[in-house]
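One chain of protein is taken out of this complex; the other chains stay put.
As written, the chains take the letters A and B, and residue 1 is the first residue of each chain.
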Amino acid sequence: MKDEPIGKGVKKFTSVDGETFDAGEPLVLEQSTLLGDVVRRYSHNRAAMAALFILLFMIIYSTVGPWLRPWSFDEGLYSNPSLIPYQLPNLAHWFGTDQNGRDLFVRLAMGGRVSLLIAFAATGIVLVIGVLYGSLAGFIGGKTDEVMMRFVDVLYGLPYLPFAIILLVILGAGIVPMLLALAVVSWLTPSRLVRGQMLTLKQNEYVEAARALGATRGRIIFRHLLPNTLGIIVVAMFLEVPGMILGEATLSFLGLGISSPDASWGTLASEGWKALRSHPWMIILPGIFIAVTVLCFNFVGDGFRDAIDPRTKETK
Amino acid sequence: MTKLIVRRVLWTIPVVIVVIFLTFLLMKAIPGGPFTSERGVPEEILRNMNAKYGLDRPWYEQFFRYIWHAAQGDLGVSMTQKSRTVVDVIGDAFPVSIHLGVLAFGLAMLIGIPAGVVAALKHNTFWDYGAMFYSTVGWALPHFIVGPVLMYVFALKLGWLPTSRWTGPQSWILPTITLGTALSAYFARLTRGSMLETLQQDYVRTAMAKGLPFRTVVLKHVLRNSLIPVVTQAGPLLGFVITGSFITEYVFAIPGLGKYFVSSVGNRDYSVVMGLAVLLSSIIIFANLVVDILYGVLDPRIRYE
Partner (left out) sequence: MDGLKRTWLGVILVVALVAALGVVVGCGDTTTTVAPGGDSTSTTATDMGDLAEDQTLALNLSAEPPSLDPNLATDTTSALVINNIFEGLVHLDNDGNPLPGAAESWESSDDGLTYTFNLRGTDTWSNGDPVTSMDFKNSWTRILDPATAADYAYMLYQIVGAEDFNGGTGTADALGIDATDPNTLVVTLTSPAPWFVPMMNHQAFFPIPKATVDAFGDKWTEPVNIVTNGPYSFVEWNHDSDILLTKWADFREAESITLETVKMSMINEETTAVAAFENGEIDVQDALPTADMPRLKQLPQYKMFPTLGVYYYGFNTKQPPLDDVKVRKALALAIDRQAIIDNIAQADQQAASSITPPGIPGFDVMVQDFLKPTAQVDEAKALLAEAGFPDGAGMPEIVIYHNTSEGHAAIATAVQEQWKAIGVNVTIKNMEWKQYLDFVQNNDDVMVYRMGWIADFADAYNFLELFRTNSGNNYTRWGSADFDKALTDSLSAADDAARWDLYTQAEKIASDEMPIMPIYWYTNPDLVQEWVDGYFAQPLGNQVNLWVIKILKH
C-alpha cells in the first residue's frame, strides 16, 4: 500500500460528541470538483485499484460463471449419471465436483451471486435505516434525539450472533430471513455515524440560511445535509459489505443458511467442512473466495475513505 | 464524574430488562417447544411436563416470574439437562469461554501490538508492508476457514496437536490461534495507525528535538499514547470475539457458551437460552460502559454531554 507522507494537510481532530468515530469537519465543496478529486486520488492508490479490479472480476464470475460450463448448479448424478462425486479439480470440472457430483465451478459462481446479493442488499437496508434514523435523530435533536439514541444504546447491548441465530430459526432458511437477520442489528453503527455528522453539519450557516428562507425539515435534510454526509456513507457501505459477507457465511456455516440445492459461499464452506478429511479443497475454495472478496472490499473501502477525505488517512 | 458513572451503571438495569423481554418474546415466537418430539407424546405427559416448568401459565406471568427470580440470582432450571440449573450451566461453560477469550486476546496483543509498532517505526519499508499484508489478510480470514485448516494441517496431517476439545494446554493452541488471528491483525492495524499519528504530534517532535534518545521517546511518549485507541476499541471488539468464539467452539468441540447457545436454541431450552442471552448482553453492556469511562479517563479532551 502506498502512503502519502503523514502530516501534509492533517488538521487536529475534534471529537464528535464523544463517539468513537471521528470524521472531522465535513468537507463542503462543490460536488463535481469533489467527485473529480475522489476519482483522481483513488486511481493513484494502486492497492485499492487492484482490489477494485478483483472485485469486478468476482462480480463478473458470479454473473456469467454459471453459463460458462455445460452443467446447471443443481445438476447432480441423478439427472446426469456421468457426473462423478468428489472429483478433484480437472480439465472438465475446473474446481472439481461435490458430494452429489455437482460442478463446483458453477456452484461457486451461484454461491457468489447469493452471497454478494445478500451482502449488498443487507448493506442497503442497513444504510437506509441507519441514515434515516441517524439523520432524524441528529437533525431534530433535543429530547427526541435523546430517546432515539437511548433506544440504539439498548440495541447495542444485544449480542448480535445469538439474536441472528434465534431470528433465523423463527423465520426459517432463505434469502429474505438471512437479510433480516443480518440487517436487524447492523444499522446501529451507521445511524450513530450519521447522527454525529448531522449534529456538526446543522450548525453550519447555510442550514440557518435555508431555515430562514422557510425550507422544510425534510428539504433541509435531503437537499443540504445528506449530500454532505454522502462521503462517509459510501465509505461505511464498503466497510459494511465485508461484515455482511462474513456474517452470512458464519450463519450458514452453523447450518442456518439457505437450503440445498441453492448455495452461498457460506453453505459451500459448510458442505466442505463435512468432507474436510478427504476433500479439503471443498472448504478451501469457498474460503479463498470469501477471504479475497472481504479483503478487496476492505481495500476499496479504505481507498475510498482516503480519496474522499485524505485527512482521515492512517487514523483508522 | 462519579455521578456520571453511577447514572450509567443504573441505566444498564432497564437495558437488561429490555433484553430479557426481547429474548423472551423471540423464544416464544419460535415454532415448537422444549417437549416437541418425533415420538407422539401422549397429551397427559405433555401436560405434566408443561406444568413442571411453569409453561402452562400465561406468558406475562412467566415473564414476571422470570424477572423476579432472576433478580434474586435464580435463572431457572434447564429443560433439557434435567439435573442442572441455568446457573450450573453458566458456571461450567463461562469459565471455558473466558479462558479461550483471554488466551486469544493475549495472543493477539502479543503479536498485533509489536507488529503495529514495528510497522509504524519502519514506515514504508519492507517491514511495514509485511505487517500490513499480515493484518489485512488476517482480518479477512473467517474463523470457520482458519479453524478447519489448522485442524487439518496440525492435527490430521502432522499429528502434532490434538484435534479438538479443551483438555489441556496442547488442546488450547489451535482454538487460540483460530480466534486470535483476526484479532491480532486488527490490533496491528490499529496500533500502526495510532503510532503514526502520535509520531507527528508536537510533543513528540519537541522531545526528539530536545535530543532525547529515540528509544526513550518511543517508549515513554509515543507507545503509551498510541495505545489509547487500542484500549478503547476493545469494547466494540468484544462482539466480534463472541461471534468468533461461537464458531471456534463449534469447530473444536469446546464446552463454552457458544456451543451451548446453539444447541439450546435447537432444543428450545427456554431457560438456558434466556440465561445465556442475558449473560452475553450484560457482558457487552458492561464492556461498553467500561470503555466509555476509560475513554474519559484516558483522554481528558473528551467531554461528556
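Everything that follows uses one rule, which is that contacts are C-beta pairs under 8 Å (C-beta built on N, C-alpha and C of every residue); 3 or more make two chains touch, one makes a residue touch a chain.
Everything quoted here is computed from the prediction, not taken from an experiment.
> Which residue among B:15, B:103 or B:217 touches the omitted chain?
Checking the options B:15, B:103 or B:217, the one contacting the hidden chain is B:103.
> Which chain A residues touch the hidden chain?
These residues of chain A touch the chain that is not shown: 74, 76-79, 85-86, 99-100, 169, 172-173, 255-256, 259-261, 271, 273-279.
> Under the stated touch rule, tell me which residues of chain B contact the chain that is not displayed.
For chain B, the residues touching the absent chain are 30-33, 35-42, 44-45, 48-49, 51-53, 77, 80-84, 88-89, 92-93, 102-103, 105-107, 109-110, 113, 148, 151, 155-156, 159, 162-170, 172-173, 176, 224, 227-228, 231, 250-253, 255, 259-260, 263, 266-268, 294, 297-298, 300.
Definition applied: only the chains that are shown with their structure count from here on.
> Counting in whole Å, what is the centre-to-centre distance of chain A and chain B, each centre being its mean C-alpha position?
Whole-Å distance between the two chain centres: 22.
> Any idea which chain A residues touch chain B in the complex?
1, 3, 6-7, 10, 15, 17-18, 20, 153-154, 156-163, 165-167, 169-170, 242, 246, 249-250, 253-254, 269-270, 273, 276-277, 280, 283-284, 287, 290-292, 294-295, 298-299, 314-316
> Which positions of chain B touch chain A when the two form their complex?
11-12, 14-16, 18-19, 22-23, 26-27, 29-31, 123-124, 129, 132, 136-137, 139-145, 148-149, 151-152, 156, 189-190, 192-194, 196-197, 199-200, 232-233, 236, 239, 242-243, 246-247, 250-251, 261-262, 265-266, 273, 276-277, 280-281, 283-285, 288, 292, 295, 301-305
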